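Missing here: one protein chain of the complex. Every other protein chain is in place.
Letters A and B name the chains as they come in the text, with residue numbers starting at 1 for each one.
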Amino acid sequence: MPLTDSTPTATTTAGNPTVQVPEPAVPGRLVHGGFVHGILTNKKALFGLAVLVIFALLALLAPLLAPGNPSDFGPEASLAPSANHLLGTTSKGQDVLALTLWGSRSSLTVGFIVGLAATFIGCLVGIASAYFGKAIDEVLSLLTNIFLLIPGLPLLVVLAAFLPPGPATVVIVLVITGWAGSARVLRSQALSLRSKDFVAAAVVTGEKAWRIMFREILPNMASIVMSTLLGCVIYGIGAQAGLEFLGLGDTGSVSWGTNLYWANNDGALMTGDWWVLLPSGVAIAVVAFALALINYAVDEITNPRLRVEKKG
Amino acid sequence: MQTLTEQDRGNIGRAAAPVLSVKNLQVHYTAESGDVTAVDGVSFDIGAGEVFGLAGESGCGKSTIANAVMRLLQTPAKITGGSIELNGRNLLDLGEEELRRTRWRDVAMVFQSAMNSLNPVMTIGDQIVDVFTTHERMPKKAARERAAELLKLVDISPDRLKSYPHQLSGGMRQRAVIAIALALKPSLLIMDEPTTALDVVVQQEIMHQIKELQQQLGFSILFITHDISLMVELSHRMAVMYAGKLVEVAPSKDMLENPLHPYTHALMGAFPPLTGPRVELTGIPDAPPNMAHPPTGCRFHPRCPLAIDACRTIEPLLLPGAENHDAACLLVPEYVVPSERSSR
Partner (left out) sequence: MVFLLRRLGFYVIAFWACITLNFFLPRLMPGDPVSRMFSQVQSQMRPDQVDALRRLFGLDDRPLWEQYFTYIGKIFRGDMGISLSRFPAPVSEVIGSQIGWTLLLGGTSLAIAVVLGNFLGVLAAWRRGKFLDSVFPPLLIFVGSFPYFWLAMAALYLFGITLGWLPLNHAFSTGLSASFSLKYIGDVAAHLILPALTIVLVSIGGWMLGMRNTMIATTAEDYITMARAKGLRPARIMFQYAARNAMLPSVTSFGMSLGFVVGGALLTETVFAYPGIGYQLLTSVQALDYPLTQGIFLTITAAVLAANFLVDIIYVRLDPRVRVS
C-alpha cells in the first residue's frame, strides 16, 4: 500500500479566517467523487454535456433520420429551406440536413479518435519525460517543443500533400500535429507529482516504472488529462474541417469539413445559397463551444481561484 | 539592547491623544460553511511613539486587524462594525480617493514575506520612487535622491537602487521594505510578522534596526507576531488575542512577569526567551477553535487547564486585573482602580 499524498482538498478552512484566498488545489488532487459532483452541479458543464449527447444521438440516428446516401444528386437544386427540405438543398440537389447529419458521424468520430490518440501520446511522452528525467526528458522535451513550434496547419498541408489521401491519413496527420501541446501540459503536471512523497515511496518499494507512471501518477492528474483530451478533440474537429475545407482531406466522404469544401467549390457564396454553408459551420462551432464549456468548467472545479466569489 | 525606563513606559501612549484608536472592531468572513466572525469587538489605543504588540496563534485574527486598519480586506472579509480612528479621523468613513491618499502617508505596513511583497519586475529604486511621485508629486530625480537616503537609513548601499528584488538577500529585501514603509514618515507603522520568513540571526538584526529607527523617528508601531519573546523585547505595551477577541492587554514587562490570563500563561510557555536561562517549554493542548462555531462562554475554556463550569456559559469581559493591566477571564479578580488614576 503506497503512501498517499496528504494534501487536503481545497476547501475554505473555516478555522483559519486569515486565509483570504483559498489555496488553489493542485489540479488532479481532488477526490474523484468531488470532481464528478463538481461537473454535475456546474451549469456550464451540464450544458456542454447535453449538447454533446444530442449531437452524438443525431450522428448515431442519421441513417434513420435521413435514409439513403446523402451525397446522391437530386432534382431539386439550390432550394432555400422549406418544409420539404428543412435546411434547403445544394446546387447539386443534395439535402443539406441529410449532409449535416451524416457529416456529424465523420466529424465526431475523427475528432474523438484524434483527441484520444493525441492525448494518449501526450500522456506517454509527458509522463515518461517527467518520470525518467535527465536525458530521456531532454530528448522528449526537445521533440515536444519542436512539434509545438512548427506551425501546425502548414505542416498538415505538407503531410497531407505527400501521404496517400484517405481517412486514415487525415487521422494520422492530425495526431502528428496535435499531440505536442498535451505532452507539454501533462509533463509539467507529472513533474510536480513526480516530486511528491507517494511517488518516492513507490520508487523505494521497487515498483515497476510503468506501474508507477500509470497507476500512481496518471490517476492523480485525471482532471488535467481530461481537459487536455477536450482540447485535443476540439483541435481534431476543427483541424479536420480545415484540412477538408482546403480539399486536402478525404473529399469523397461526408463530413462537416467536406460539406463546406463542396459548398465553397460550387460557389454557394456567390450564388447566395447561405443555407448550404450555415449548418455545418454552426455544428462545428456548437460542438467546439460545448467542449470548451466543459473544459472551462473542469478548470473552475479544479482551480477555485477562477470561481466568481459569491456575494455575501 | 536598550530598554526603556519604567518612567518611559508609564508616560508613553498616555501623554496626548492616541495615534490609533480601534473601537469595538468587528470583521466577518463569508465562507461556504457559513459566516465567520474573525475579529469580535476588539478595542485598543496606540499612543504617539508607542510600540504596541499584538500576539496570538495563527488564525486568531491578528493579521485581519492589521489589514482592517489598512483597509486592505477584500471579499469575503468585511468590516461590519466599530471604528478605526487614525489621528482622530475614522478610516472607515473615508472614500476611495481619500483612503488612497491616507495610506502610506499616515499609516504604512511591512508585510510578512518581503520576497513576495516586492514587485519582481521593478527595481527597488523604482518601488521607492513611485511612493514619492504618487504622494508628493515629486520629480523623478528628486525622488531618486530621497530613495537613496532611505536605503542608507536601513544600511543598504544606494547603488542597490538599481537592483531587482531577486538580487537581494532575504534580510536586505525586508530592510528595503522597511525603507519603503518609512518613505513618507508615517505616524503609524504596522508590522505583520516582519521577520517570520527570516533566519534567527537576520531576524535579530532587523529587530534591532526597527528599534533604532523607531527611537530615531518616533513613529508608533503596531507589531504583530506569534513570537512572544520577540514581542516583549520590542513593544512597550502588548495585547494577547484569542479566537477573535483580546484576552489580555498590559505593558509588556507586566505581561511577561505576571500574565493574568491562562492563555497568556500558556503562550509564554510555548516560546523560549531569546535571552536568559533555559526554561522548559510547555505547549498548548489541542488545536485552536473552529471559528465558524466558536465555543460558548469563554472561547478558551475547552483548552484551559483551569476552566470552571461558569466558563462554559459566561463570556468574560476585558476588565482591569491589575494596574494598567486588563484581562478577560472569570478567574481574574477585578482590580479596583484608585479614583485618582481612573482615567486611562
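In the analysis below, contacts are C-beta pairs under 8 Å (C-beta built on N, C-alpha and C of every residue); 3 or more make two chains touch, one makes a residue touch a chain.
If you're wondering where the values come from, they're calculated on a predicted model, not measured in any experiment.
Looking at the full complex, which residue from B:24, B:58, B:119 or B:313 touches the chain that isn't shown here?
The one listed residue touching the chain not shown is B:119.
For the chain not shown, which residue from B:109, B:238 or B:266 touches it across the whole complex?
B:109
From the list A:65, A:116 or A:163, which touches the chain that is not on show?
A:163
So one chain is hidden, and I want to know which residue out of A:64, A:83, A:135 or A:270 touches that hidden chain in the complete assembly.
With A:64, A:83, A:135 or A:270 as choices, the missing chain is touched by A:270.
If the hidden chain were put back, which of B:26, B:43, B:83 or B:134 would touch it?
Candidates B:26, B:43, B:83 or B:134; residue touching the omitted chain: B:134.
List the chain A residues touching the unshown chain?
Against the left-out chain, chain A lists 20-21, 142, 145-146, 148-164, 234, 238, 241-242, 245-248, 260, 264, 269-270, 272, 274, 277, 280-281, 284-286, 288-289, 292-293, 296, 305-306, 308-309.
In the complete complex, which positions of chain B touch the hidden chain?
Touching the chain left out of view, chain B contributes residues 70, 72, 99-105, 108-109, 111-113, 116-123, 130-131, 134-135, 164, 166-167, 177, 180.
By our rule, only the chains that are shown with their structure count from here on.
Could you work out how far the Cα centre of chain A sits from that of chain B, in whole Å?
The computed centroid separation for chain A versus chain B comes out at 52 Å.
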